[in-house]
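Please find one structure pasted underneath; my questions will follow.
A single protein chain has been omitted; all remaining protein chains appear in their positions.
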Amino acid sequence: MSREWLSRLSHVGMVILLLVVLSIISPAFLSVQNLINVVRQASLLFILASGLTIVVLTAGIDLSIGAVLAVSACVGANYIVQGSVWLGSLVGLAVGALCGLLNGLMVAVIGLPPFIATYGMLWVAEGTAQGFMQGEITAEFPASFRFLGAGRILGIPVPILLMVATLAACSFALRRTSFGRYVYAMGANREAARLSGIHIRRNLLLVYSASGLLSAFAGLVYISRINGVESTIGEPLLLPALAAVCIGGTSLFGGEGGIEGTLTGALIMTLVTNGMNLLNVSPYWQSFVMGTIVVMAVAIDQLGAEKVGRS
Amino acid sequence: MSGERWPEWARRAAMAPGAFYALILLSLVFGVFTAQFLTLHNLANVGIQASVLIIVALGMTLIILSEGIDLSLGTVLGLASVVLALCVKQQMMLGVGILLAILVGVAFGAINGTLITRLGLPPFVVTLGSLGMAQGLSLILTKGRSIPGLGPRVQYFNDGWVAGIPVPVVMAAATFLVVYVILYHTKFGTYVFALGGNEEALALAGVRTRLYKTGVYVLGGALAGVGALVMTGRMNCAHPDVGVGLEFDAIAAVILGGTSFERGKGWLVGTLIGVAAVSVLRNGLNLIGLSSTWQMSTVGAVIILAIVVDALRGI
Partner (left out) sequence: MAETLVLQLEGISKQFPGVKALDDVSFDLRRGEVHALVGENGAGKSTLIKVLAGAHRLDAGRIVIERQPVVIDNPAQALALGVSVIYQEFNLVPYLSVAQNIFLGREPRHRRIPGLIDHARMNAESQRLLDSLGVDLNPRAVVQYLGVAQQQMVEVAKALSLNAQIVVMDEPTAALTTREIEQLFAAIRRLTARGVGVIYISHRLEEVFEVGHRVTILRDGRRVDTLGIQDATMDRLIEAMVGRTIDRMFPRDFAAEKGEVALAVHNLHRNGVLSDINLTVRCGEIVGLAGLVGSGRTELARVIFGADPYDAGEVKIFGRTVRGSPAKCVALGVGFLPEDRKREGLALILPLRENVVMASLRRLFPSGIIRRAKEREVVTDFVKSLDIATPSINRLTKFLSGGTQQKVVLAKWLCTQSRFLIFDEPTRGIDVGAKAEIHQLMNELVKRGAAILMISSELPEVLNISDRIYVMHEGRIAKELAREEATQEAILRYAMGGVK
């Protein structure tokens, strides 16, 4: 328990530190407007990373989340832009869930290593998005859809409310339901979980499908916000999402961490990105920084794990 | 393994890697559906195009044999290509450019290997991170634009001839020979098999496993640098996007060629067959007129399917 609290404290500390640093760099940073922007940006990253969190908790990985986000959004957008907002959204979510299900089948039924299965899915999904879009952009969604990403309820941007809802739902599922227990058990000790009568296949299929579904959901919110979609929107999102999960304290070896950590991780990653923008760091450097952060986050997590005697 | 019960030919056939069947199948399909596939000109083309993939996949074979993976080989190749182009543009000696390109690969291989062996981090995460780093560096150095017009000396790597054989083919063949000798005739190669098959036995024998494991990644990176030479020569320019996705083809070629992730089982020649299968697939899709926008997903799907079938066969 104390390790969890320690890491939570250090996360909060990091967030505060970043806030302080950024407000020094740019006085405009601490304005309410800007802070709300930051949290809204973080919401999108968080929703995407929440599915990944569940997968990582089972000691798996899903490298396809960015691509699944893209393909779901592209396919869904096709209907949305024609006016069928509900149909388009459902189709988008279904596409995401299907991709997730296929991932789950490859991992749980056929037994491929998760990184190979989801890496393959990355190419298939992104390729499908490319083929579907033929290099074009779909834009200008109906106002009812744009409400998702750009609207406000009681003055609070909708994405932030969706983030809170996702956090609540995932947290509840992971901490308060049998399913959540199965997730942690499978990650903590897959064999012991199997020998305790837990349905490994069934639950893994659910986990990966959930990841696909949440990626699609994040996609819908995202394209609603930027009011357009093209096939490559998912590409730059994998690394920040992975970093958010790792920074948030969820261990790649499974069974440790949680969705709450991913929230702080998403905030930290967004603040870092924000900071880089404020400092006028070119987007090319940002790619480099993202890669470095992922490696550092995982390294720190591993060193911590060794200290406490895991792995 | 009840090897005694099966007749020899059946055992050999069952052990032939999926790539073998895939290659035959694809060749048949494309041979039937397009007139151009089975022409000498086209096949020669495929061979030349495949040379870059061969060079990278050979390095990847050793990495996977040692129970690792390197997702950054594609972008590292791209970065090496950029470095080479910049050197050429700066009027430096070509030799310096070549050296620096290969050094880029070596450096990334060393970083990957060190993080994986010293910190015990999962290889796919480390190399995913270095994928991002390499891509970022490519973008930074090129400012997002391509560097064109590198001149005939660079183009030699693709257009030149040595004793009547195209340079890319010579380089691929030479790389194969070198890697073959390393894998089957040196201590390093023996230890690669041991790292994947029974790392404990190797440690027990007093071998410095960390050193050799890092060495495998360094070799893979160096070969990516070599591949960059041919790639840059072919395109006569360097572009920050070059090489993205190459590692996927390389991994596919290696696995389809019969090298397994977990047991230190592998076959270098199999990788060649795997490269052939992947290259034939891409070439064939081009010939039947599949638009380039659909190629990514089709290739991905076919490769995944082949890997799945291979996995099921192993059960």
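Letters A and B mark the chains as written, and numbering starts fresh at 1 in each.
Throughout what follows, contacts are C-beta pairs under 8 Å (C-beta built on N, C-alpha and C of every residue); 3 or more make two chains touch, one makes a residue touch a chain.
As the structure is a prediction and not an experimental result, all values here were calculated from the model.
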Hidden-chain contact residue, picked from the options B:101, B:202, B:226 or B:308: B:202
Contact with the hidden chain (one of A:193, A:218 or A:246): A:193
Residue of A:79, A:147 or A:179 touching the missing chain in the full complex: A:179
Interface with the unshown chain - residue positions in chain A: 1, 176-182, 184-185, 188-189, 191-199, 255-256, 309-310
Touch residues of chain B, complete complex, unshown partner: 1, 3, 181, 185-187, 190, 193-194, 197-198, 200-207, 263-266
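As a convention for this text, only the chains that are shown with their structure count from here on.
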Distance from chain B to chain A - Cα centre to Cα centre, in angstrom: 30
Of all residues in chain B, those that touch chain A in their complex: 69, 71, 115, 119-122, 124-126, 128-137, 139-140, 143-144, 245, 248, 251, 255, 261, 291, 293-301, 303-304, 307-308, 311-312, 315
Chain B contact footprint on chain A (complex, rising order): 61, 63, 106, 110-113, 115-117, 119-121, 123-128, 130-131, 133-135, 238-239, 242, 252, 282-292, 294-295, 298-299, 302-303, 306, 311
